[in-house]
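Sharing a structure here in structure tokens format.
As you look at this complex, bear in mind that one protein chain is not there, while each of the others sits in place.
Entry: chain A
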Amino acid sequence: MSDNLSTLRDALPRLGEGVVVTLQLTLGGAALALVLALLLGLGSRAGSLWVRGPSRFVVEFFRGTSLVVQLFWLFYVLPVFGFRMESLACGILALGLNYGAYGAEVVRGSINAVPQGQWEAATALDLGPVHRLRRVILPQAWALMIPMLTNLLIQLLKGSALATYILLHDVNYFIEQLRRSTQDTFFSYTVGLLVYFALAYVLTLGMNALEVRAKNRLGSGPSLREVLRVAPVPATTRGGAA
């Protein structure tokens, strides 16, 4: 056991590199997915069939064909057509396209869940379509969609473990290397799973912070600073004069 720990200690720099690659894939994929989700989600609600049709098609296509197939297709088949991509770009693109399609449904559903009166009020105030969306609808929809986006982000993190098979040295690859050097499957995989668990936990905490902020900006719920404050909120606001 102590041998294992010292091997792990020696391997820590490589673990760091693996975590960086996994985070690059996760955050890069998530950024691409978010942009796609917003575009496709808004496109799916468009009045014109020329916008709605292609948006729906893209969403259903990337939701319907498995992530694994998409990733390997980008890696093995796309070069045949003359596009050769680096492994990292390939991974980010596959994760972004797949989870962007899932996210588009979240965006669409959340925008639909914003009460009709909000649209009418914004129209009554003579806000233009862009203004209406950016200042009234999206801030409210954003607060609704964050919990579901958190789930997708964790899914994306888990999906990034595939990167080992397109020759990237991510956390999954590190686990395999650790297993080789310690000859202890249980130890190395437990360490690896704990690393993934910790990453997922940190991402969840970050998303929860975003949710608190989004709700606070809508005027409901405490601000992030109040939530994070260690000391209890001083009671000076109540009956301070007495």
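What we mean here is this: contacts are C-beta pairs under 8 Å (C-beta built on N, C-alpha and C of every residue); 3 or more make two chains touch, one makes a residue touch a chain; residues count from 1.
By our rule, contacts and distances are computed from a predicted model.
Engineer: Among "Sulfurtransferase complex subunit TusD", "Ectoine/hydroxyectoine ABC transporter permease subunit EhuD", "Sarcosine oxidase subunit delta" or "Chaperone protein DnaK", find the name that the UniProt record gives to the complex chain excluded from display.
Structural biologist: Options "Sulfurtransferase complex subunit TusD", "Ectoine/hydroxyectoine ABC transporter permease subunit EhuD", "Sarcosine oxidase subunit delta" or "Chaperone protein DnaK" narrow down to "Ectoine/hydroxyectoine ABC transporter permease subunit EhuD" for the missing chain.
Engineer: Of the residues A:Val35, A:Val77, A:Leu167 or A:Leu205, which one touches the chain left out of the display?
Structural biologist: A:Val77
Engineer: Give the residue, chosen from A:Gly43, A:Gly100 or A:Gly159, that touches the chain omitted from the document.
Structural biologist: Here the residue in touch with the unshown chain is A:Gly159.
Engineer: Touching the missing chain, which residues of chain A?
Structural biologist: Touching the missing chain: residues 60-61, 64-70, 72-73, 76-77, 80-81, 154, 157-162, 165, 172, 175, 179, 185-186, 189, 192-193, 196-197, 200-201, 204.
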